[in-house]
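Shown below is the structure under consideration.
Right, subunit A next:
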Amino acid sequence: MQDVVLALLAKEPSHGYQLRARLRDALGPLGEALNDGQIYVTLTRLEKAGLVTWEPAGEGEGRDRKVYALTPAGQHRVAEWLTEVAWPRPAPTDFHLKLTAAAAARLADPIALVDAQRRELLRLLRDAQRAALAEPPGSVAGLLLEGQVLRLEADLKWLDACEQAWTTRGDRK
Partner candidate 1 sequence: MTEAVLRTRKLRKEFGKGDGRVRAVDDVDLAVDAGETVAVMGPSGCGKSTLLHLLGGLQRPTGGEVELGGRRVETMSERALARLRRDRIGFVFQAFHLMPELTAVENVEVPALLAGRSPRAARTTALDLLDQVGLADRTGHLPSALSGGQRQRVAIARALSTEPLVVLADEPTGNLDSAATAEVLRLFDRLHRAGQTLVVVTHDARIAATADRILSMRDGALVDQTVLAGAA
Partner candidate 2 sequence: MGRLLLVLRLAWRDVRRRPVEAILALLVMMVATTTLTIGLALNDVTDHPYEQTKAATAGPDAVAGFLSENGAPPASAAVDAITRLPGVTAHGPLMPMAHTTLTLGRRTATVQAWGREPAGGDPVDRPKLTSGGWVGAGSVVLERGFADALGARVGDHVTLGGRSFRIGGTAVSAALPSYPSSLCHLLCFAGIAPGPHAFDLGLVWLTPADLATVHERTTPAVVYLLDLRLADPAAAPAFAAAHGRETAPFLLAWQQIRDADAGVTRSAQTALQVGAVLLALLAVAGLTVLAGRRTLEQTRRVGLLKAVGGTPGLIALVLFVEHLALAVLAAAAALGVGRLLAGRFTAPGAGLLGSSGPATLTASTVAVVIVVALLVALTATLLPALRAARSATITALEAPARTPRRHGRVIALSAALPVPLLLGLRLIGRRPARAALATLSTAVTVTGLVTILTSAAVNARDTGGLHNLRTERLAQVTTTITVMLLVLAAANTVFLTWATVADARHASALARAFGATPDQVTGGLSAAQVVPAAPGALLGVPAGLIVYRAVTQTSFSAPSVAGLAAVLLGSVLAVVVCTAIPAGLGARRPVADVLSAESA
């Protein structure tokens, strides 16, 4: 979140509400959850870290009067962020460990866990897909939704693989 706000300020100094609108556009339906206060909390944190400053401008009221801009340290940080290649959650480690643990300690049937998880993912997929179908073609937010759909699809395929693996394991015992 912090990096995204910094990057949005890299183009030109902006009001807080302008930043919020731009974020909403990019995230589409996924940005609905973003609450108004969150952006100001983030800006305050960045200001404390010395990455952002502000100047009063126009006649607006309260915090809307502030126009935020990057400090040199902030600009440096943006450049660094753009070159980063780390990828969030490359493997569904959590669920994998959950299955292993459940099976080892005989806490639950791994197949049942897989089924439950699949149901959940299918629901997510259905929602994401409906949202994607509702987007007009070529929308930026639609692209993000497609990313979500494809990831869920991959996860569902992996669940099939889990099921098969745990079924054959169970058979062997």
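The candidates came about this way: all candidates are chains of the complex that A comes from, given by their letters.
By definition in this document, a residue touches a chain if its C-beta (ideal position, glycine included) is under 8 Å from a C-beta of that chain, and two chains touch if they have at least 3 such contacts; residues count from 1.
Worth saying up front: this structure is predicted, and the values here are computed from it rather than measured.
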item: For subunit A, as assembled in this complex, the candidate in touch from 1 or 2; value: 1
item: Parts of subunit A lying in touch with candidate 1, wherever the complex brings them together; value: 115, 118-119, 122-123, 125-127, 129-130, 133, 149, 152-153, 156-157, 160, 164
